[in-house]
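Every protein chain but one is kept in place in this view of the complex.
Think of it as A, B and C in the order they're written, each chain with its own count starting at 1.
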Amino acid sequence: VNFASDNAYGAMPEILASLARAGEGAARSYGDDETTARLRKRLSEIFEHEVFVYPVITGTAANALALATLAPPHGAIFCHAESHIAVDECGAPEFFTHGAKLVPLEGEHGKISPQAIEHALAHFQKGFVHHAQPAAISLTQASERGTVYARDELGAIADVARKHDLKLHVDGARFANALVSLKASPADLTWRAGVNVLSFGATKNGALGAEAVIFFHRQDVADFEYRRKKSGHLLSKMRFVSAQLDAYLEDGRWLKAASHANALARKLGEDLAKIPGAELASPVQANAVFARLPNQTIARLRKAGAVFYDWSPPAGGKTLIRLVLSFATSEEAVDRFIAAARG
Amino acid sequence: VNFASDNAYGAMPEILASLARAGEGAARSYGDDETTARLRKRLSEIFEHEVFVYPVITGTAANALALATLAPPHGAIFCHAESHIAVDECGAPEFFTHGAKLVPLEGEHGKISPQAIEHALAHFQKGFVHHAQPAAISLTQASERGTVYARDELGAIADVARKHDLKLHVDGARFANALVSLKASPADLTWRAGVNVLSFGATKNGALGAEAVIFFHRQDVADFEYRRKKSGHLLSKMRFVSAQLDAYLEDGRWLKAASHANALARKLGEDLAKIPGAELASPVQANAVFARLPNQTIARLRKAGAVFYDWSPPAGGKTLIRLVLSFATSEEAVDRFIAAARG
Amino acid sequence: VNFASDNAYGAMPEILASLARAGEGAARSYGDDETTARLRKRLSEIFEHEVFVYPVITGTAANALALATLAPPHGAIFCHAESHIAVDECGAPEFFTHGAKLVPLEGEHGKISPQAIEHALAHFQKGFVHHAQPAAISLTQASERGTVYARDELGAIADVARKHDLKLHVDGARFANALVSLKASPADLTWRAGVNVLSFGATKNGALGAEAVIFFHRQDVADFEYRRKKSGHLLSKMRFVSAQLDAYLEDGRWLKAASHANALARKLGEDLAKIPGAELASPVQANAVFARLPNQTIARLRKAGAVFYDWSPPAGGKTLIRLVLSFATSEEAVDRFIAAARG
Partner (left out) sequence: VNFASDNAYGAMPEILASLARAGEGAARSYGDDETTARLRKRLSEIFEHEVFVYPVITGTAANALALATLAPPHGAIFCHAESHIAVDECGAPEFFTHGAKLVPLEGEHGKISPQAIEHALAHFQKGFVHHAQPAAISLTQASERGTVYARDELGAIADVARKHDLKLHVDGARFANALVSLKASPADLTWRAGVNVLSFGATKNGALGAEAVIFFHRQDVADFEYRRKKSGHLLSKMRFVSAQLDAYLEDGRWLKAASHANALARKLGEDLAKIPGAELASPVQANAVFARLPNQTIARLRKAGAVFYDWSPPAGGKTLIRLVLSFATSEEAVDRFIAAARG
């Protein structure tokens, strides 16, 4: 039972199969190929809008490239204090932006609020050269705490962005999980709400290594293509990344995989909540469960072979752990985990 | 007939097959997996030396990360004026090194000479803060002109490096082609000759997207791992890149593929040289042919559907073209090309 | 009455006079001159330790260069959330460090506590490439709130630095003010306490534009000299900056000026505290007074021509203002301010 991360698992068979097809014959390199063109078309249909699509191979690259395109070196980017860009990318956004400043904001359940952004903005004087200049907001959908921004929550943040002339970035490493959780359309959670650029993840949900930076307006693309090349993220045989994304999207495969993982998370959360001494730390809205378990329960689980991360150090006899369910997790694994937790 | 580049073709079937195997079951992410461990072991055997191996997905990333690890921001890196790092990476080395200086050197057939390096070094005063400080030499094996550095040529450059306390980097995007051309061992062309780090390419020779940065001494690795992460080049499902490299190396597959491409290049070069008005511009030592052909011959080839690049603008009724042969090129394609060239 | 900043005033006459003397005859450029040598000697005496001294012309340059020398691009630097480096330098530390991360810490009266640092450190896993790596602590002496770190407070922070193998930087834009406030020796507030590098300010306390980056250990200097040149901060006629610093230090001029400013601040604080509705927001320990005054008092002061900054937006009928006293402020100005405040 491995609930360490959704990147602990391999890839969907259909995605693997797509690679062989993509490699047939000679093709133009660096993304001028037919597979990439097909992907672009498919995404425009899915998003009901012309989109500008750039496949890359990691979420960190997608985020850092997107943010560097939105924010100048003297810019400030507002994000959750626990967000991947703030905590888990070794300062990639600072590197790619050439020294922009991430402004970490507190917020319950991994989400930032419009109020927190407004409060932080009050400390930045526009046009004052001593201050980094507010340039962008980045939020994570689904969040690092397995929660989602409902449409009105997203809209309220987009209002702040519009009011202060900030760009809006969404880290969608688990975008599919948010989508099926919210029963919303891709358009509703992005450009219709005011999102400028989306880091669209597929790796965690069944690809080998495939993400796409998706811009919704041509002018936002700016010098993105030079940044991608200059950072070594333009693959010569791009079609092999595009093929992953294309197979991922085909036949609603991405949504089915996310629904599966979300459903297991919901079940795991519900079952876990019934265990004496256990409590959910955040609502289960995507494919992760954050729970506080008694330390002896945790010890028992680990002894039984369960793999997962502590999210904070033990406190008061309990520890906050993170359990991530994936496209490849079986219901039986959840049952075994619960059984082991019950002891 | 597509001789545009060795990246125009897909991937070896055995490499594609290795991906499915690599994806089975849960695994540790970010390179702590068994496939990556096996690759590391295999490369240590091949190089007859403990090596420190970091798979990435593009040659630009491999080069820029390697150079940034060797050279400080105030460093100078000596390279050929036509080298990939100088011309074709949109300034990636400058970005990754935080502003180091590439010093472009002229040299016949895409190769730099010890004399050219010494001559350039004379312009840099050591310890003089106004000058960028010589830090590294980067050479390309096989070179952008399809030639190779013989062991004594490599040794002479390594002597310059040692004398001036410079690190030595080899851009081995086509390392396999050089190896079979020179009938040398991997060790002889690297650490035994004084090479500190190798960008070891597999993409052009049959992988989907897989290169490895290979250090030969632990102390040279320095902060490489942070640089890789900070630049978005650490894949969560690393095993899918490692698997490509592992299958590439297994059973001498990489050398067979390179031998095939080199042999076709040799044949193409020989046949081409016999065509009236054609002349080889550089010796054919790897998998590329550089030839000056009459413009009408070129027009005829293009009309027949041949795909290739002009290397310089037409001059004196002829044009210098580049023809690249790959692991996937057939002998029949070479014959058709020659037939079309003959008219 | 201008209490806006200690940089609103010109320069001490003796410092101006020193410039003419420094300019006589030909001299070696870029700091190899006698004035700079004399300054270095004088500072070594003052600090009772061999020091490595690099004059620059702004505090932002001093801080950013010092931090870039201490922290790698993947480093994390712990500082107060209101510190100059975090708030008022437009991201200069991020630029000079090539993307290191400032970690802003809350703390009363502009000071960070050892506990706050320890708490923040707990979120960074050493050697984990996804996390920025803790590299340095930066504190401001005297702080942005006009307070000082007592020797035991400084020592406790230095203990944290030692324990976690972090370098310790002090932003001493107002170091003289702290020194006379604490009646401590320069050595006690720096290397004896474990400080690695000091941004030693003179501009605010009577120079035209002169700061010095002072390292206390040769190995900490690392590649500082290249960084200074590469950022355009190496002056050809360095002697004119060194002369300012030398005249500043001569005859205890710096300490007298700081004592003067501190004494006026104390007096202003005491007098202000007696005004109905006024309250000090922080203890007055250096040359600044932070006070909450009724908005009508503030309006009256401004009408009377007093110049000063609001520190936060009005709240509850009062506003937090900052009043900075300088080497050039007269006691009479303080009296006039108080008279105007009384109305």
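Following the convention adopted for this analysis, a contact is a pair of C-beta atoms (placed from the backbone, for glycine too) under 8 Å apart; a residue touches a chain by one contact, two chains touch by 3 or more.
Quick caveat: nothing in here was measured; it's all calculated off a predicted structure.
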Partner chains on view for the chain not depicted: A, B, C
Per the touch definition above, residue among A:V129, A:A273 or A:A315 touching the missing chain: A:V129
Residue in contact with the excluded chain [from B:P73, B:G269 or B:P294]: B:P73
Contact residue for the chain not shown (choose from C:K237, C:K256, C:R300 or C:R336): C:K237
Residue among C:L39, C:I77 or C:C90 touching the omitted chain: C:C90
Contact partner of the left-out chain, one of A:P55, A:G99, A:G172 or A:P186: A:G99
Interface with the unshown chain - residue positions in subunit A: 30, 72-74, 98-99, 129-130, 133, 223, 225-230, 234
Contact footprint on subunit B, counting only the chain that is left out: 73-74, 87-91, 94-95, 98-102, 104, 122-123, 129-132, 313
Touch residues of subunit C, complete complex, unshown partner: 2, 4-5, 7-11, 13, 16, 19-20, 22-29, 56-62, 64-65, 89-92, 95-96, 203-204, 208-209, 226, 229-237, 240-241, 307
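The definition used in the following text is that only the chains that are shown with their structure count from here on.
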Averaged-CA centre spacing for the pair subunit C and subunit B, given as whole angstrom: 51
Distance from subunit B to subunit A - Cα centre to Cα centre, in angstrom: 34
Whole-Å separation of chain centres (CA-atom averages), subunit A against subunit C: 41
Residue numbers of subunit B (touch at least two other chains): 226, 229-230, 234
